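Note that one protein chain is taken out, while the other chains of the complex remain in position.
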Amino acid sequence: MKENNLDIFDKHESEVRSYVRGFPTVFHQAKGYKLWDMDENEYIDFFSGAGALNYGHNDENMKQKLLEYIQEDGIAHSLDMASKTKGEFLQKFHEIILEPRDLNYKVMFPGPTGTNSVESALKLARKVTGRTNVISFTNGFHGMTIGALSVTGNAFKRNGAGIPLHHSFTMPFDNYMQNTGQEIAYIERLLDDNGSGVELPAAIILETVQGEGGLNAARMEWLQSIERICRERDILLIIDDVQAGVGRTGTFFSFEPAGIKPDIVCLSKSIGGYGLPLALTLIHPDYDKFAPGEHNGTFRGNNMAFVTGTEALNYWKDNQLEKSVQEKSERIYAFLKDMIEKYPKLKGTHRGRGFMQGIASDVDGLADKVTEKCFKHGLIMETAGSDDEVFKLFPPITIDDEGLNAGLAILEKAIKETTEEKNLVTS
Amino acid sequence: MKENNLDIFDKHESEVRSYVRGFPTVFHQAKGYKLWDMDENEYIDFFSGAGALNYGHNDENMKQKLLEYIQEDGIAHSLDMASKTKGEFLQKFHEIILEPRDLNYKVMFPGPTGTNSVESALKLARKVTGRTNVISFTNGFHGMTIGALSVTGNAFKRNGAGIPLHHSFTMPFDNYMQNTGQEIAYIERLLDDNGSGVELPAAIILETVQGEGGLNAARMEWLQSIERICRERDILLIIDDVQAGVGRTGTFFSFEPAGIKPDIVCLSKSIGGYGLPLALTLIHPDYDKFAPGEHNGTFRGNNMAFVTGTEALNYWKDNQLEKSVQEKSERIYAFLKDMIEKYPKLKGTHRGRGFMQGIASDVDGLADKVTEKCFKHGLIMETAGSDDEVFKLFPPITIDDEGLNAGLAILEKAIKETTEEKNLVTS
Amino acid sequence: MKENNLDIFDKHESEVRSYVRGFPTVFHQAKGYKLWDMDENEYIDFFSGAGALNYGHNDENMKQKLLEYIQEDGIAHSLDMASKTKGEFLQKFHEIILEPRDLNYKVMFPGPTGTNSVESALKLARKVTGRTNVISFTNGFHGMTIGALSVTGNAFKRNGAGIPLHHSFTMPFDNYMQNTGQEIAYIERLLDDNGSGVELPAAIILETVQGEGGLNAARMEWLQSIERICRERDILLIIDDVQAGVGRTGTFFSFEPAGIKPDIVCLSKSIGGYGLPLALTLIHPDYDKFAPGEHNGTFRGNNMAFVTGTEALNYWKDNQLEKSVQEKSERIYAFLKDMIEKYPKLKGTHRGRGFMQGIASDVDGLADKVTEKCFKHGLIMETAGSDDEVFKLFPPITIDDEGLNAGLAILEKAIKETTEEKNLVTS
Partner (left out) sequence: MKENNLDIFDKHESEVRSYVRGFPTVFHQAKGYKLWDMDENEYIDFFSGAGALNYGHNDENMKQKLLEYIQEDGIAHSLDMASKTKGEFLQKFHEIILEPRDLNYKVMFPGPTGTNSVESALKLARKVTGRTNVISFTNGFHGMTIGALSVTGNAFKRNGAGIPLHHSFTMPFDNYMQNTGQEIAYIERLLDDNGSGVELPAAIILETVQGEGGLNAARMEWLQSIERICRERDILLIIDDVQAGVGRTGTFFSFEPAGIKPDIVCLSKSIGGYGLPLALTLIHPDYDKFAPGEHNGTFRGNNMAFVTGTEALNYWKDNQLEKSVQEKSERIYAFLKDMIEKYPKLKGTHRGRGFMQGIASDVDGLADKVTEKCFKHGLIMETAGSDDEVFKLFPPITIDDEGLNAGLAILEKAIKETTEEKNLVTS
């Protein structure tokens, strides 16, 4: 490919392609929080591969380890055979992540994507409880294969299934019943009333911050209530930390501040460190009941991802990264609050926490306009929510002040331009 | 990890791990058809990552391209944004694979695994036809997520779902009604009889050679009949070529000798060339009807796999590899026929075609014993079939004569030893 | 059968039998609000065949018509062929019931039971909308066949299905979210939010007073809100008036006071007048879209039930019965309020309206004790609610003052005795 043009994609790739439509250029290289296209245009990345690039692009330490591994003909693909690099990952993940947090999990490699992890978690919860129903939440997103899609809220994505989706029941997420605070009481009533029509579930599955669903962040006390609901009724608690995990909210697991201990945790996206496909399902030993091979997948042992994923764990040896993310999160929060006040035409509401914050706008189509302008000015950012009503700041958690400032500056410019447009309200 | 021992996996990895149980050692390096463990033991590979390593391990040309790409900070992860390397892959795949075979497909990247591709194919077929039912076949295998599992035959794997599996109907694969030749007539009767209870399906999905299901190879005329059945009733034909494709049977697509043109083709495993996660769903333009993002996945744009996958396509510029595979397939066939005759205690029947052949044994547990002994003698090989009744030769298609001979010699040794055991029949 | 003993039922009838356990005697004759067993013991009927005997037993006018019809060899069974008596029923039902209420329905005979009517209503709603989901309510009861059971709330009954029940979503009935008044807002939010996970339904099905579910009576404004929700979103409104209809609440249809016009109405139980199996599905002409025979049933044309059902319609020629029911309902209400006050140990709450009122007790097992004592004193009455926490007054709507007084007196006696028991609270 010699030129930066999109003809080849129009010609050969399916209509299902989507991000290329919002970011219409041909990317070529990337480093840290920057990307370059084939015309050497530079872009700041406030998108981070939808959470798969929390450490930014092509981290230098990981890169060197990866090059070495390939150079010395380390085994690339080994299914779930034992490999040196997999062993090293397992050990380090235990020592650096699980042990210090007093978490006790067996690690399953369910196939290299988040939806594989969710599917394995649902299967397992159903197997160990003998029940079929799973409670999911309004605006939850868990993946695009049929099992994961059944616990996903988005109507457009659900319709894509082409079949009715079952074995799940949607409950109100924190603050869904606007300002009534009745969500927990209602959930308990449905579960305890023999006449409610809701079967006792195998599990409750949730994201602590709903990334795709509009950056809805559950309060810690709500998460604690959900854990209590599970414990009192022998329901498994599954936290899908695919997007909110691996540091995105400021702690390795997003649920740490709540002090809860899920029975199963789904990890993927940034767990491989370098953007390479990898997923983990963490299982409390009491529930480690799959028979050998009862769930599997060809790419469940991606050794290159083990190499970079192991290196990435060094970020968690001390609390420096955590602190940095938490401090910068406050700056982002302040910035967004300021935007909402300064530009009332946004009709904006703050959403999210950590490095997954954004603004929900009551103005139809506004969020899309903002991200479109951002792109023109060299900032990659996407929208979220079932009506794309939220613009979503998702910088690498390793971003420095310079990068963050530059990105925020572009964002304000885009907001300003958008709110100054005459025909702002389009519908 | 310093030592070749498995404690760390026992301690930290889930009970679901399986291949490590059959090949109990810690692998470290690999090249071509060879693997080495941490004690420098050498193994010949007649397994090929279950079909993900058709070109063998760490192919030198691919390796160099990959090192270069990483070295120059080529973008690693880009979802379905356009990237230089993705564009190159698309173009080359069109020129080298599709065009010469007179095949007209749009390429979808559904997420990096075979099951992602199958899920996308099923969703799309249901969407474009407005029907929900899909015909699958006895002993078919299509993946472990709920959509794909619903069209999979294996009872152990289906039970793992924890929920009833629907929206599919299992039909007899070629030669399933032993020696009656009635399969096609029965399928047509069920489809055409308004009283049969079988809904007109959106699609028929099949593997031309059932890899997991026991190396059952459909005859070309049977495949042609299935295509005709589809055409006459407006049913989509989906070929799952995840395991049998990318040269495994001697042609790039396994269905080429039948002269059929599926509406949708699922590819994964070896399409990335180097064992890196990648999957493609090939869609006839008439059915390219997903809305943007209606199916997606975080790792659907794995640029490293594009780099190696593009390089791998060079193997298909001329027919040298094809010829080599076809010639060696005949040698494997002759060898297996010889084994069956020479070792009548095997109670063996030949199965499969191309580089996916094997022997089904009527002796309970025999195939497992053979592969166990192979491993002890330095040959990696697995079993297949719903009762693990088949031992399955799956060498890299790039293997040379020396490697093939060495592997076959070990296999014969293992067969000999097994059949000489006293308590051969165990049940 | 010569003697009043239950051996024959113990010996030959399935364990599934239930009412015989609460009313352990062998009944023989019945008239009006009275029953007699084989020992000539007399019982007052506050049960009315669970709503199938609203006009009491063996109404003299209906009896004479029925005897005549049988005597003259009127055709007994005619499926959905035309018959004289069916024609007469259709005409009179139109003239006396539909026309004066300004209701416009085509009449379907879906098979002779309430569950047949519900199944036909659900099928039709799905057919005409092309959607599969149906909204049902907490503590709703609609029948025991799989379609109807799927929209029923009771866990014990749902478990009896032996399969997961789908294609329905349970919503909070009026006043389910105790004293918050949020039910309608929540329902609207779930229906309008593209991320809620709740599919746009074909229909909403409800009982205005939940008979089995614990005598929960929806307020008229709540019913109006539900109708509005349906109209605004092109959702069909199905009222299951099987138990609450045919005068039970004081008007022929239970929904009349709300002024709503359902798209489909299910009627059964008392529609045949004499306790003979008959059911109707009333369908707004716009939705009368079944093909001939697309739903059917052997006993859908029960001519004897047409004879008595036609005669029964005379009760609705003027408003005398209506007035009587409404007056007596007020007396029942006053009586129950008095009981709650007079016997605080009941921990009672009033439930229901019309001739379907009762008391919910917070004391575990109390309602069962009350009905047990009633039986001993010659009053037939049952419990309701998912934990049988409600005792339920269900006299014939034709009962006279004497009967009502006698029944209430026995009931008070039973309440008094029960609340005087030492070990009242058993759990």
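In this document, chain identifiers A, B and C correspond to the written order of the chains, with residue numbering beginning at 1 in each.
We take it that a contact is a pair of C-beta atoms (placed from the backbone, for glycine too) under 8 Å apart; a residue touches a chain by one contact, two chains touch by 3 or more.
Keep in mind it's a predicted model, so treat the numbers as computed, not measured.
Across the entire complex, the residue among C:D192, C:D234 or C:E294 in touch with the chain not shown is C:E294. From the options C:M108, C:L313 or C:M339, the residue with contact to the unseen chain in the full assembly is C:M108.
Residue C:K127 is the one among C:K127, C:R228 or C:H377 that touches the chain missing from this view. The chain not shown here is touched by just one of C:E40, C:D73, C:D102 or C:E402, and that residue is C:D73.
Of B:N41, B:Q182, B:N319 or B:N405, it is B:Q182 that touches the chain left out of the display.
By the touch rule set out above, subunit A reaches the unshown chain at residues 163-164. Seen from subunit B, the chain kept out of the figure touches residues 132-133, 136-140, 152-156, 158, 164, 166-170, 172, 176-178, 180, 182, 185-186, 189-190, 193-199, 213-214, 385-387. Interface residues of subunit C with the unshown chain, by the touch rule above, are 1, 6, 8-9, 12-21, 23-31, 35, 38, 49-53, 57-58, 63, 66-67, 70-84, 86-88, 90-91, 93-94, 106-109, 111-116, 119-120, 122-127, 132, 143-148, 150, 156-157, 159-164, 166-167, 202, 268-269, 274-277, 281, 283, 288-299, 302, 304.
Here, only the chains that are shown with their structure count from here on.
Matching the C-alpha atoms of subunit A with those of subunit C calls for a turn of 180 degrees, to the nearest 5. We define each chain's centre as the mean of its Cα atoms; on that basis subunit B and subunit C are separated by 58 Å.
Between the CA-based centres of subunit A and subunit C the separation comes to 49 Å, rounded to the whole angstrom.
Chain contacts: subunit A has residues 132, 156, 164, 166-167 touching two or more partner chains.
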